[in-house]
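This is the structure I have questions about; it appears just below.
All protein chains but one are shown at their positions in the complex.
Per-chain residue numbering starts at 1, and chain names A, B, C and D are given in the order in which the chains are listed.
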Amino acid sequence: MSAIPQQTSQPTWQHRLAERGVDRRLWLLLPATVFVLLLFVYPFLYGLSLSFQPANGGGVLANYDKFFGDAYQRDTVATTLKIALPAALLNVLAAVPIAFRLRGRFRGKRLLTTILVVPITLGTVLTAQGLLNYLGPTGWLNRILLSLHIVDDPIRLTNNYWGVFFSLVITGFPFAFLLVLSYLSGIDPTLERAAATLGASRAQRFRRITLPLLAPGLATTFLLTFVLAFSVFPSAVLVGNPAGSTRVISLAAYQAAYEQYDYSYASAIAMVMGAVELVVVAIVLVWRSRLYTGSTGGKG
Amino acid sequence: MSQKVRTIRATPLGWVIWAVVVFFFVNLAGVVLSVLVSSFGTKWFDTWFPSGFTTQWYGDAWREFTLFHVIVVTLLVSALVVVLSVLVGAPAAYVLARKNFPGKRLVYLTFLLPILMPPITYGIPLATVLYKFGFAGHLSGVVLANLVPSVPFVILTMTPFIEQVDPRIEDAARMLGAGTRSVFLKILAPLLVPGLLASAILVLVRTVGMFELTFLTAGPDSQTLVVALYYSMSAAGIRAQQSVDAMAVIYTAMMLVLLVVALRFVNPTQLVARVKEEPSE
Amino acid sequence: PNKPAAESGGEVPEKPAKAVTLNILDVAGNLQLTQGMIDDFVQQHSDVISKVTYSKGPAPELAGKIKAQQNANRVDIDLVLTGTDGLAAGREQGLWTDLLTKYSDRLPGMKDYLPPAAKMQELGGKEGVTVTYYPSGPLLEYMPSKVPSPPKTADDLLAYAKANKGKVTYARPANSGPGRTFLMGLPYILGDKDPKDPVNGWDKTWAYLKELNQYVDFYPSGTADTMKALANGSANVIASTTGWDINPRVLGTVPKEAAITPIQGFHWVTDAHYAVVPKGVSTDKQAAILQLLQFMLTPEQQAKAYDKGYFYPGPAIKGVELSQAPQESKDAITEFGRPEYDKLIADNPTEVPLDAKALVAAFDKWDREVGGSKVKKS
Amino acid sequence: MSGFDQLRLDGVSRRFGTADALAGLDLTIERGEFIALLGPSGCGKSTALNCLAGLLPLTAGAIWQDDQRIDTLPPEKRGFGMVFQNYALFPHLTVRDNIAFGLRMRHLPKDDVRRRTTEAIEMVQLTEHASKLPGQLSGGQQQRVAIARATVLEPSLVLMDEPLSNLDAKLRLEMRTEIRRLHQSLGLTTVYVTHDQEEALSMADRLVVMRQGKVQQLGTPEEVHTKPSTWHVADFMGYRNLLPLKISQLNGDQVTVDLGGTPVRGSAQGAVGLGDDVIAAVRPEDIKLSDEGVKGLVEVVEYQGRERAVEVVLDDEVRLHVRTEQRVDAGEQVALTVTPGRLLVYPS
Partner (left out) sequence: MSGFDQLRLDGVSRRFGTADALAGLDLTIERGEFIALLGPSGCGKSTALNCLAGLLPLTAGAIWQDDQRIDTLPPEKRGFGMVFQNYALFPHLTVRDNIAFGLRMRHLPKDDVRRRTTEAIEMVQLTEHASKLPGQLSGGQQQRVAIARATVLEPSLVLMDEPLSNLDAKLRLEMRTEIRRLHQSLGLTTVYVTHDQEEALSMADRLVVMRQGKVQQLGTPEEVHTKPSTWHVADFMGYRNLLPLKISQLNGDQVTVDLGGTPVRGSAQGAVGLGDDVIAAVRPEDIKLSDEGVKGLVEVVEYQGRERAVEVVLDDEVRLHVRTEQRVDAGEQVALTVTPGRLLVYPS
């Protein structure tokens, strides 16, 4: 090759692409993308198309018409949101101050952390059984309340909204806590100290420094807990009131699929379910994309 | 760092928070203990404790579901799923955290969907695909099916962790001749240990608890514990409450063992390790 | 285990060319009654079936799994033991092999069905073979210590519920055998227009249930929970069946003293378990299955279905006495069984349950109008 | 936040593991003083600032602000400003918001905040970059943000940890002037860590030279510069020639040592006796090339702008560093004289 620089066009577009973020590192996306395309996209598109082929005839949108035309079905969306949003919010919001307090070093930290994470192993069934046992009319809680004469009749905490809510908190909180704690550990404590020298109190440091740097992680944590809560199913049946106040949308999909064996309708309901989640997720993600998401100093 | 450690600081807000935590855990202990007690109880009617204790329920469950085999399969499946999903998911999370490229949103959506969509929408066709290629009915099918929601899950949880790492650290490693693989193994992996551990634990929990996809793709030799648990809980027929409790306890115990192993395997303090510690006081 | 199912269509030989391995999936809890029979067969005829693997799963997802296998042309479940629900679900999707049209003569045991079991077999059509049967319910179960004079009629029950709010309950029918038996039994008790048509023919039933609903606090999501409520005293009267009466008391989850009472004028709404073979199973295996089923329908084997009262009585064919049952069964039923059952079974008419479509419609209506109305109230 | 008359560090110690980063630091800072901390890398300068600011708890000792003991106060209660050695800018806030942070914490009126922030941004010449995030700035720009962020608050005590290390000579000179101006016009008290002697000498009222966590010398710039108390300090203060010699004559403070065969006069800086092994310290700029004196061979010549740094090897293999404006070349034979009174002799 000649030593005279040649302004060939090829490297220029390489530069252009590189500037826009297209370079060899994109190959790292390949395994995951191929995987999802092969094992998810095809089956999913199949399910999607199935939802447009109603079992009992009718137009392409018949399943969706059926769902939205029937208040009993339509209401499941609101019911589910009413359970999932508060539960996910509570889990994330409760995890933040607790994780925050667990930073730094102190005696018993490991024990405390482990105790807080362990409920993640409980699983829905044990949680449900336990709630039914413990909160049931003759469970320990009611026994204690009755024997202390705090209440005269057993209080009802299961087979209604609260049963499901508690079960979501028990399974969701450790999950959120684990993530928040880990995200928090990536934030450089020096920044908070810098803020302290500028006169910021503990609360201000938390609000102005830690929280904004933690926010992207919180958004992700919220998303994941929300998605888990939104698809709540076994506990809605076991400790909820599946015909009424906790008739969540996944239950409607389940009934369509496994009681009425109408997979097409079930697919349609599940698509609605996914779409609703997507809306919430999109809102959170748009919010997240406007946050600062770079290095937080803790790892470098 | 100094050997001195501080005890938890006690601001008024702090006390409130700890009180709430303690309250939560007292009740949680009640929930768990009530199941545990019941699973060992003979008859438990309107009393504080069962009238007698027995291990019969465990023995029954053990025999009925050939639990030894089931647990081995469960461990194998979950270990494979965790490892594979991290291997496949972490590089993708890396790209999504670090780069802006055309079509990123579309890619992101594709990774989000498997988490958002309930298995009802894709479970049966997925199982068909896996049966067609001869995976389903074996362990491999169960693993592949469980990877579908797990890989995106890893991607989503890992992204913020990677964002936190200063890209200049990676630059420095590249300048020292580290290729992408080395950067991942030698630099990112150790820095991301808390994140990897967190998402591995979460994937583990999800995989062990994933009933639907597992049931659809499992063969007689590749059933996992959750299938047995759901069967004992919801299948037709009469079943003593205690035997369901016993199954649930077995399930939790296994998960607990896995969690402990995971925490042992990776240095447990790393769960909350940070590279820059707050100064001890 | 994944063999392409090419040889599944042809003529089924008398005996498999060589001993086969069977994968049996139980979605009805049926193995508790029949595993002993199957194991015996394998032991005695290892030239036909060399090995059996059992797996268990919940019924609802069954059809999906089989469908996925059939779509992929790799069926690895050879025999399914299911209740009416799974059977119907599979039939609707054309999953099952039609065994009986051609080979019913290989199952002479089917000629000895008890009459109500024979009726259940009609529900089974040409695909399902009834292997166990029980008359089920509806019955009411109560604690004599709390309810000295149990309700004997539907009106009694209503009156009792009104007087003891929250003390009468039954589980959500979709999740519970006794719940649905109670639901399906009511039209006979109340004399509804068409007991087979829940949507148009059950006016009295629905009116009754809605009224009862006012005195019911909540509907547990499984029979086990109602049993627990009965045991711990938070409920006094619950819906039950013969099996659910005996077995939990054997297991100790319900006090032995619990008693049952029929509701005046009730008809038994029977139940059964079926053996079905998915399409795509090889003819060799079909041959083995036919031999196995014939074996299971002999009185000697059927006696095992007495079990511990779980499906009381259990045998589907005539002339099977408790005395033929294994000792354990005998002991359990002697202690916890009820002599009055013989008479009740003999004296009350039997009815087959609703077909799958009607049943789903009934569940849906119940959820919407009975169970779901709880939302507004609480 | 309020002013103070005196700040007293009393045996302040800080241990990391088994190593003392600060070993009993005693120091009194008067209001309005400009104190520079000097010392070799790792001697504990940053640690001292961190302890003063309240960012590191003490292992022992106390810090008194007038009559009040403040070493247990949290940093935000002390009201000191600090420029961190590694800047510690808030990565999610723009330059403007970083600088305004402290003012906002004081709940000043919006207009005040805006005005003062704008002024500070102008002072550090970052007006064009005001809305960038720290990650988008060059090293020197980040450092200037750190300076502005700490000084905009006009705190009673400003702690600066090598605040100008990443600036070029011209800008450094400007910032120096700016910092001095702020210090004087606002009557601040400043503790300033620097590794740049010229900076320390020209800016500070008093210098504190540290070594291994302890104060080695404390005095005015001139004192420290011309009369280092130990040879360590001398070494650090630019006495590049540290020569292990023997005393050949002694006359009160006046001693004579033997350098390359030639007797050279110096002044004793401690108890030394005739025939003792001593260390003689002299700066390169205090050795002159001349026609006669100590003979040596030029080995290395380095261009340094106006002057050249020359390394001369004497006959007895001793190496001398010399600075000169003269042109010399490697290999040349030269003769050297030491400026009288500039050779300091320390007991070794």
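Keep this in mind: a residue touches a chain if its C-beta (ideal position, glycine included) is under 8 Å from a C-beta of that chain, and two chains touch if they have at least 3 such contacts.
Since this is a predicted model, take the numbers as computed values, not measurements.
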Touch with the omitted chain, as defined above, among D:28, D:136, D:290 or D:326: D:136
Residue among D:195, D:227 or D:265 touching the omitted chain: D:195
With the full complex in mind, choose from D:5, D:26, D:122 or D:222 the residue touching the hidden chain. D:222
So that we can see where the missing chain sits, which residues of subunit B does it touch? 1, 166, 168-169, 171-179, 182, 186-187, 190-191, 275-277
Touching residues (missing chain, whole complex) on subunit D: 16, 38-42, 45-47, 85-86, 129, 136-141, 144, 161-162, 165-173, 195-198, 201-202, 221-222, 225, 235-236, 238, 240, 283, 285, 302-306, 309
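To be clear about the criterion, only the chains that are shown with their structure count from here on.
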Looking at CA centres, what chain is most distant from subunit B? D
Set B-C beside A-C; more C-beta pairs touch across B-C
Averaged-CA centre spacing for the pair subunit D and subunit B, given as whole angstrom: 55
In whole angstrom, the CA-centroid distance of subunit A from subunit B equals 14
List, in ascending order, every residue of subunit C touching at least 2 other chains. 61, 64, 175, 222, 228, 232-233
Among the residues of subunit D, which ones contact at least 2 other chains? 55
